[in-house]
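One protein chain is absent from this view; the other protein chains keep their places.
The block that comes next holds chain A.
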Amino acid sequence: MRVAVAGCCHGELDKIYETLVLAEQRGPGPVDLLLCCGDFQAVRNEADLRCMAVPPKYRHMQTFYRYYSGEKKAPVLTIFIGGNHEASNHLQELPYGGWVAPNIYYLGLAGVVKYRGLRIGGISGIFKSHDYRKGHFEYPPYNSSTIRSIYHVRNIEVYKLKQLKQPMDVFLSHDWPRSIYHYGNKKQLLKTKSFFRQEVENNTLGSPAASELLDHLKPTYWFSAHLHVKFAAFMQHQANDKDQPAKATRFLALDKCLPHRDFLQIIEIEHDPSAPDCLEYDIEWLTILKATDDLINVTGRLWNMPENNGLHTRWDYSATEEAMKEVLEKLNHDLKVPYNFSVTAACYDPSKPQNQMQLIHRISPQTTEFCAQLGITDINVRLQKAKEEPHLCGEYEEQDDVESNDSGEPSEYNTDTSALSSINPDEILLDEEEEEEHSSASVQSDMNTPSIEPSSDQASDFSASFSDVRILPGSMIISSDDTLGSPIAREGKPGEALESGNGKDFIEVPLKRLSDEHEPEQRKKIKRRNQAIYTAVDDDDDAA
């Protein structure tokens, strides 16, 4: 079947569907499925808009609300994961996935579904080491810290996904798995995005959590977005079994939805013609969800997942045949995802804007139904209970997580560069003031981004040298003033790029583990070096 894949949507649903329709006309035929790799921005109303971590100038209602209300309908089944620009309060209502509109399905914090026999998994959010080992403690109304941490990937989701044993056909992540760039035309990538060079050479660009999942799942296809560039890679995994040939993953990252950009790709993927023509739950995933229900953590305290180290009575939560049969019984042998979308929030009305719309921490009826059927806990219910009875569930670590900072346990991902400042001109900076400090663009290679063409340079690219020595800015001071609208600790993307060619301010230091345990509130402001060369790219300028 024909599957369309989209990069960062940024709420441009109309444009994506229109382009998809045109691609169908120009291509071999209709598309059966659209997969969107995050920054979907399922904004229903003004309150949702406030929960989106973008600077004010990017805070637009866009077009999703028309699909939510039923005024428009997605012309093709759409499945998406969350990124770092989302209506976080809306997605939070659906931690296990659910419909955000008719024909548009959110996979949840992590999820696996099946469509026409194709097994599709995904993980939402982006990786930030300082939040990785926390529970899901955030709830609306968010503050300047939780509006960001809400979309940071958590260890529990990776842990659940790593319990999967059956083959995965397609997997989605918003940010790239770390190291994936070594498996494609890296040279071409760095021509287009030269500011990635340092991180690519240091192997720090991308998510280590996603990389771990890529290594474990070895899906046939992996799709990502986030970095606003089209990049293809072909990775051959190590063979587990001598008898079986090694698996390979075709990776594709796509650009954001703008004119003349590579934000959409149509791909032919084999499917099972006898499989149901509707979206289905995945039985192995449901079984894992049920098994790991006890592992729910709604505090901001750092924790580690169970392992076989003598401290845990159970560390294997993989789905047994017996457990899967039990779950199937619970679902009455019906794995069809119910069509139970309903409008539960006020929908934006352009003729009657509501600037004072209240933010509510909602319980979604879809999640209620799903949890009841499977016999698991709605994270939001647990959160609300904990809010009412904080003495029972521990303090609500919205901001200050002092004791966890002193735990002394490092993040296992000790190559996280999340605290480093970014010079990616494509990045939508959270803080508009920070953006305005930048001079006009000097690096505008993004303006006329060519399609990433594979070439014979691929082989020669791997001889590129790299440094074991981390290069850190001359001064990195993070401010404690971390409120919205004011200069803040850099939110940015994981493994943010450092500008190459301006090494005069760089200080080479041995690989240094960053203090990842500090809450953003306790961080000092990152002082940017070479501010003059920083670009302030207005997305509108990219639309050539």
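The criterion applied here is as follows: a contact is a pair of C-beta atoms (placed from the backbone, for glycine too) under 8 Å apart; a residue touches a chain by one contact, two chains touch by 3 or more; residues count from 1.
Here is the rule we use: contacts and distances are computed from a predicted model.
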| item | value |
| --- | --- |
| Omitted chain (choose from "Signal peptidase complex catalytic subunit SEC11", "M-phase-specific PLK1-interacting protein", "Large ribosomal subunit protein uL1" or "EF-hand domain-containing protein") - UniProt protein name | "M-phase-specific PLK1-interacting protein" |
| Which residue of A:Lys191, A:His260 or A:Arg314 touches the chain not shown here | A:His260 |
| Residue among A:Phe40, A:Phe64 or A:Phe341 that touches the chain left out of view | A:Phe341 |
| From A:Met61, A:Ile123 or A:Val158, residue that would touch the chain that is not displayed | A:Val158 |
